[in-house]
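Shown below is the structure under consideration.
For this view, one protein chain was removed and the others were kept in their places.
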Amino acid sequence: MYVGRFVVAGRTSSGTPFLGYRVSSRSFPNRRIVVAGERAVVLPTDDAPPTDNPYISYNCLRQAEGSVVVANGSHVDPIIEKVAAGYGLRDAMALALLALDYEHDAYHTPRIAAGLEGPSGALYVGIVADDRLCVQQAIVEAGQALLVATYEVTTPTPIDLAGDDAEALCDALYTSAYEHPVAALAVVIGPEVVRAARSAR
Amino acid sequence: MYVGRFVVAGRTSSGTPFLGYRVSSRSFPNRRIVVAGERAVVLPTDDAPPTDNPYISYNCLRQAEGSVVVANGSHVDPIIEKVAAGYGLRDAMALALLALDYEHDAYHTPRIAAGLEGPSGALYVGIVADDRLCVQQAIVEAGQALLVATYEVTTPTPIDLAGDDAEALCDALYTSAYEHPVAALAVVIGPEVVRAARSAR
Amino acid sequence: MYVGRFVVAGRTSSGTPFLGYRVSSRSFPNRRIVVAGERAVVLPTDDAPPTDNPYISYNCLRQAEGSVVVANGSHVDPIIEKVAAGYGLRDAMALALLALDYEHDAYHTPRIAAGLEGPSGALYVGIVADDRLCVQQAIVEAGQALLVATYEVTTPTPIDLAGDDAEALCDALYTSAYEHPVAALAVVIGPEVVRAARSAR
Partner (left out) sequence: MYVGRFVVAGRTSSGTPFLGYRVSSRSFPNRRIVVAGERAVVLPTDDAPPTDNPYISYNCLRQAEGSVVVANGSHVDPIIEKVAAGYGLRDAMALALLALDYEHDAYHTPRIAAGLEGPSGALYVGIVADDRLCVQQAIVEAGQALLVATYEVTTPTPIDLAGDDAEALCDALYTSAYEHPVAALAVVIGPEVVRAARSAR
């Protein structure tokens, strides 16, 4: 099944929270995820054809003051900036998704996000589609994870991911059964924040 | 089961959209719903003890330009006013629920709403709770309805309501199995908008 | 000049911040301001004729965690609740004013507010009218104050108020040259928060 890009919020077998993001794409496979400083970025590969599509390149992870957000587009920036300004993650996600809305492409592709609220330790997932705006706490036990994708699986749905560290979880995201993987990112938010990214090219 | 107040979005057996609202209450049973002009209001009965609780008395239905909204509190007003100003119902609900948030009582009682978007004919339900803000289109076939309540049944859930006109649907809402009915309102939005209300006292 | 209700943000001669609110009214003079707990409320006097006008009675002052907000309507509640949830005062005012909008009466009466942001000590004033939404920091020196009213004086404008304590400032608000005073409230936010209210009847 092709579900497009997806975000994941889960806990390792020991209960440590983690987030994941995978770029899946039929149209723009020439992309990679680069981890740098307090963010990760989706970028075209060096051999990618030029494009002016504004949804191709964007921060897909931002951290601030113990909170972490992953997303399928530039809404990750206002979300983390409002969290840094004092908003709860529920409100930061809801406001950014309401204002920026779905992507105005031919599919009305939803904007999706997942995050960890530093002060409370709560995990949240969110989506805005043309018929919906939902931000909700992701209640996951140790060893469980929930996925929200841009297509087909657009409500929080369990996903089975083997692995307890960022590398293994990133591999599990990349190789999961959903079609057309392009790049994957996992971030485990324990005493340290550990990130791993993997791309096809 | 006690689920508190609840809203309903459904379609009659012939497919005509309808909305419903029921006041259920353990603490304030002395209330009634009065239909007047383009609105319906929850009011204390004449024998109710005085209270300064701001959540006791409020518009619970507003109409404007073919759109209709029911809700468990004063958020019905900004929702219908933004719809009248041109917003889609999804955005009007999301903005009002984000700004007004859950009721700041001991239970963090959610704000809930249901509505019909006049231009599109789409039905929506929405809720804001301390862990969630969700507004979504209610996809219901003829003869079906979805309920969202303040407690227990806080995601859209099928409810079986016998009847095809406002009177019958109002009775079905009032006498449904959920506990502590106080007052009920149904509005059927066909070529005419027909409303019916029923209270215990 | 009749300017309707107005809010004030200022500093005493020693630089202590204060806020003020005055009810001025041609239509509903039978009202008073009652200070109670962490709030102040505009209420009808005992001899007021009954009304179902939703804009007659409302909290006009709320405090939470060092922040204080005064306003000409029920928007004071979501503003202070969002501040208590972590929002900055600029954002809390802007969101509530955007969502609740001007009063839907014959005059499109603006909603106005003034507040002190506890953590920063910054004063803000805000207004939403049918042609405008403005929230801005009120830069005032010791001995100065700015007023925003619902009519005529709808942008921040200096007002001269004699007095350095809540009682004196409240009297100065009540007796200021603007017409049709009904009730006034002043709150001085020093090491203690001191409030004073005065009504005609």
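Which chain is which? They are A, B and C, in the order written, and residues in each are numbered from 1.
We take it that a contact is a pair of C-beta atoms (placed from the backbone, for glycine too) under 8 Å apart; a residue touches a chain by one contact, two chains touch by 3 or more.
Small disclaimer: the values here were computed from a predicted structure and weren't measured.
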### Task
With touch as defined up top, name the shown chains that contact the chain not shown.
A, B, C
#### Entry: Listed residues C:Leu95, C:Ile112 or C:Leu161, member touching the removed chain
C:Leu95
### Summary
Cross-chain touch to the chain not pictured, restricted to C:Ala48, C:Cys134 or C:Val153, is C:Cys134
### Query
Of the residues listed, B:Gly4, B:Gly88 or B:Gly163, which one is in contact with the missing chain?
B:Gly88
### Query
Which of A:Val8, A:Leu95 or A:Leu116 sits in contact with the chain that's absent?
A:Leu95
### Residues in subunit A touching the chain absent from view
54, 74, 77-78, 81-82, 85, 95-96, 98-101, 104
### Query
Going by the touch rule given at the top, which residues of subunit B touch the chain that is not shown?
82, 85-88, 91, 95
### Summary
For subunit C, residues touching the missing partner are 90-91, 94-95, 98, 122, 131-137
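Keep this in mind: only the chains that are shown with their structure count from here on.
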### Task
Can you check how far apart subunit B and subunit C are, centre to centre, with Cα atoms defining each centre and the answer in Å?
33
### Approximate Å spacing (C-alpha centroids) for the pair subunit A, subunit C
43
### Message
Residues of subunit A that contact two or more other chains, please.
### Response
91, 95
